[in-house]
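Omission of a single protein chain aside, the complex is shown with its protein chains in their original locations.
Letters are used for the chains, namely A and B, taken in the order the chains are written, and counting of residues starts over at 1 for each.
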Amino acid sequence: MTLVEKAPSSATDVVECDVAVVGGGPAGIAAAARAAESGAGTLLIDQGVHPGGQVWRHRNEADLPHVARRWIERLGRSGARVMTQSAVTDATPDGLLRVVRGRAGMSVRAGTVVIATGARELFIPYPGWTLPGAMGIGGGQAMLKGGLDVRGRRAVVAGSGPLILPVAAAMARSGALLQGVLEQASVGRLASFGTSLLRHPSKLIDGARYRSAFACTAYRTGSWIVRAEGDGRVERVVMTDGKRSWSRECDLLCCSYGLVPNVDLASLLGCVIDDGRVVVDDWQRTSVARILAAGEPTGIGGELAALTEGQIAGLVAAGRNPAGEAALTRGRSSWLRFSGQLATSFALRDELRHLAQADTIVCRCEDVPRSRLDPSWTARQAKLYTRTGMGPCQGAVCGAACHFLFGWPADRVRPPLGAPEVAAVAGSAIATDAGHPSESRA
Amino acid sequence: MSPSRQPDVLVAGAGVVGAGCAFALAREGLRVCLIDGGFVGGGSTASAMGHLVVMDDSEAELRLTAYSRHLWSELAKEMPADCEAEQRGTLWVAATDAEMAAARTKRDRYQSHGIAAEVVDEQLLMSMEPMLRRGLAGALHVSDDSVLYPPAAARHLADRARALGAELRENCTVERIDGRSVYVRERGGSTAVLSAGAVVNAAGIDAPLLTPGLPIVPRKGQLLITDRYPDFCNHQVVELGYLESAHTLGGPSVAFNVQPRATGQLLVGSSRELVGRDPEVNRELLGTMLQRAIHYMPQLASLVVTRSWTGFRPATPDALPLIGRWEGVDGLWIAAGHEGLGITLAPATAALIVDGILGRASAVDPTPFAPGRAMPNSHVPAAV
Partner (left out) sequence: MTNAEVEIVVDGRRVVVPAGTILAAALANEGVQAFRTSVTGQPRAPICGMGSCFECRVTVDGRPHQRSCLVPCEHGMVVDTASGGGA
C-alpha cells in the first residue's frame, strides 16, 4: 500500500484516479483492495490515523483480529494508494472530491466514487447525558482504543445493539469495574436475534466470548438508563426495568442506541436516500451514475456485511461483473436478512421517547432544551427557530435524536462536510498563504 | 381550524415582508389572515444575512431604508433574545483613494438626510477592526445600522400579529388570487376559497406566479458561516466596491461582506448570480467569494467553517421594491421584489401598505415603488 504522505503543494493540483473510496472501514478497505487488484488506479481516503474504520480502529496491527489483519495486509499488497487523516469535505457528481488533510485542501478527480463512510451512534437524550463522563458505547470503545485509561473506573454500558457486549468486555478487560450492562430490548426480542445468529455462527461465538469477560456483572435485558446525576460530571446513574428503578455510583457511562448510517456524502452527491439509507442495487450502485455505496451507509449490517458489499463495490468500480463470485452475491442477500433481523430485534421501546424532560438538552451544540421543540414542526423549522442542528455537528447527534423523538426526517446537507477551515473551502492551498486573489471580480 | 369571519386583509406569504404587513395591519385593528405555503420565515428570509442597512443608490432607496431602519429600532424594543438584534454599525471599507472619495460623497449624502455617518482613516479603521489587512484607505462608519436573525424576527412579527388576533395558516398554498377571492390548498390536499376586503401578495420570488406580470426574478446569493470566534470582528464590514456588484443585474459577482453574529459566529458573504432557481452551492463562485473575503481579512482563512448555503433575492429591474396597489385587479396589493434589502425594508413596506389600504398619507412618498411603474427596458431574463 502506498501511503500518500504529502498533500499536493497547491490548491490547483488535482490527484487523478480511476476509483476513489471514501472511508477506510471494512467496506472501504475491501472495496479499495478489490478495485486495485482488478487493475483500477485506486485511492482510499480516510479520516483516521490508520485504515480500519470504527470496528478495526487500532494503534497496533498486532491488536487486530485475524480477519482485520488479513484485509489490511491485502490492501497493502493491492497497489491501492491510501490517504489517512484526510477528510472528504465536498464532492460533486462528476467525481470531483475536495479533500482536507491537516490544514491543506486538495482535489481528487475520480472516475468512480465508492462511498464507505460508515455509521455513527444514535444518542437518545436523557437527563444528565451532557455531563462529562457520559458518552456513547462506540465512543467509549474509540476512547479506549485511543488510550483512555479505565483502570478502577466504575463503568456502566447501556443502550441497545450488538455493540454492548464487546464494549463491556473490552472495558472489563482493561480494568474498568462494571456496574451494569443493560440492553433495552426484551429477552423475547433478543431470542429472535439469537435464532438469526444461528445462521451466522461466528457472531454467536463472539457473543459467548464477550460474555465470559465480565461474567460477574449481570447483562440485563429489558432495562435502560433513566438519568445520570452528578456535579459537573457523572457520579451516579439511575436505571430501570420499567417496574423497578435502582441507582449505582458510576463515573463512566457508555450509552447509545445502535447505529445511524452516515449518508451526508451520499446526499451531497444527490444519491436517493430512503429511510436514512443510501439506496443501492445488487451491484452497490446508487441512483447517481458512477457513485457506489457499501457498508453501513446502505443499512446497518455489521462488519461482515460491509466486507461483502465493499468487495462487490470494488469489483464493480473496476468495471468487473461481481456475478462471477457466487459467494459474494449469496453473502449479500444473507447479510441483508441479517440486517433486517438486527433492526427488529433491537427495535427501540417507546419509553425511550419520554426520557428527556422539559429542561433536558436535545441539541448539544446549541444547548436547546426539549421544551423549546414543538413536535408538530419539521427539522428545518426547529433549526431556523431554535438553532437545533445548526451547530458544528450539523445535526449528526441531534438530527438522529429528533428523528427518533419526533419523526422528523433529516434536513438538507450542505457543503462543506467535516468543518474544514475557510481557506480549504476557498480553494487556496494553505491558510496563511491565502489571500491575494486577482483584483478583478468574477 | 375554527371557521373565521371574513378577514379584512389576507396576506399571501409569511416571509419577513408578509409577517411585517400582518403585524402592522393587525395593530391598526384590522382582521388579518396570514397564509404561507410553508412556514413563517422559511423562504428567502431564512437565508438572509439580516443586515439592517441604509442604502443610497437612489433618493427613493435612501428615504425608504432610513425610514425602515428607524421602524426596526422601535420594533427591536420588544424583540426577544432569539432575534439576535444588535446595533453593530456598518463599516464601508475603502481600498483605494478613489473609493475613499466615494466614501466622503456617501457620508455627505447620508448626513444631509440626518443619517449618522463618519469617515474613518486607516489608523482608526485598524483599531476598530484589527483583523482587516493593512494598506486599506479607510472606511465610512454608519453607526446606527444593525443586524438581526431574520427567520426568528419574521416569526416574532407573526407572533405579535397573532397576539392581536391575526389568523396564521401555515402549510397552506395560495393557488390563485382572483380579485378579492383567494383559492388555497392545505398540505393535506383540501382546498378552499377565502375572501377578504383586500389581498396582499407578499410571496417573495413566487409573487409573479400569483400576479402574472410582476417583474421579479430570483437572484441567487451564497453565504458561509463559521464556528464561534467572539471578538474576531465587531461591525458589519462591507467593501465599498460592493455597491458596484450589487446594483447591476449582470453576470455573477462577489463582494467582501462579513457580519459578526450575536453567537460569536461570522457570516461571510456575498455573491450574486442569475441562474434561475438552482439551489446548489456554486463551488467556484463560493471559492471566489471566500478568496475575496480573505483578501480583506486574511485571518478569516484559518477559521473553522460550519456550513454554506444559498438563497434567492427577489430582484426587480430598477432595484426598487414593488409596493402598493396593483392597478387592474380590485383589492390587490403588492409587497414584493425587495432584492437584497427585504429584511431592512419589511417595516417600511408594511407601513406603506397599511397607509395605502387605510387611504392615509405615508411618511415616505410611495410613488417610486408603485408596482405598475415603468421599468427600464431591462435585460432581466424571464423567471425560470
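Simple rule for what comes next: a residue touches a chain if its C-beta (ideal position, glycine included) is under 8 Å from a C-beta of that chain, and two chains touch if they have at least 3 such contacts.
Here the structure is a predicted model, which means the values were calculated and not measured.
Undergrad: Among the chains included here, which ones are touched by the excluded chain in the whole complex?
TA: Result: the unshown chain touches A, B.
Undergrad: Looking beyond the chains shown, say which of A:13, A:94 or A:149 touches the absent one.
TA: Final answer for the missing-chain contact: A:149.
Undergrad: Per the definition of touch given earlier, which of A:105, A:389 or A:418 contacts the omitted chain?
TA: That would be A:418, which touches the missing chain.
Undergrad: Provide the residue numbers of chain B that touch the chain removed from this figure.
TA: Within chain B, the residues that touch the unshown chain are 227-229, 263, 302, 304.
Undergrad: In the complete complex, the non-displayed chain touches which residues of chain A?
TA: Within chain A, the residues that touch the unshown chain are 47, 49, 54, 59-60, 85, 120-121, 123, 130-136, 138-144, 146-149, 232-233, 262, 364-367, 391-393, 396-397, 418-419.
Going forward, only the chains that are shown with their structure count from here on.
Undergrad: How many Å are there between the centre of chain A and the centre of chain B, using C-alpha atoms for each centre?
TA: 40
Undergrad: Which residues of chain A touch chain B once you look at their complex with the stated criterion?
TA: Touching chain B from chain A are residues 90, 92, 98, 103, 377-378, 380-381, 384-386, 390-392, 394, 414-416, 419-423, 425-428, 431-432, 434-437, 441-442.
Undergrad: Would you mind writing out the residues of chain B in touch with chain A in their complex?
TA: For this pair, the touching residues of chain B are 39, 41-42, 46, 82, 133, 151-152, 155, 224, 226-227, 241, 245, 251-255, 268, 281, 283, 285-288, 290-295, 298, 300-309.
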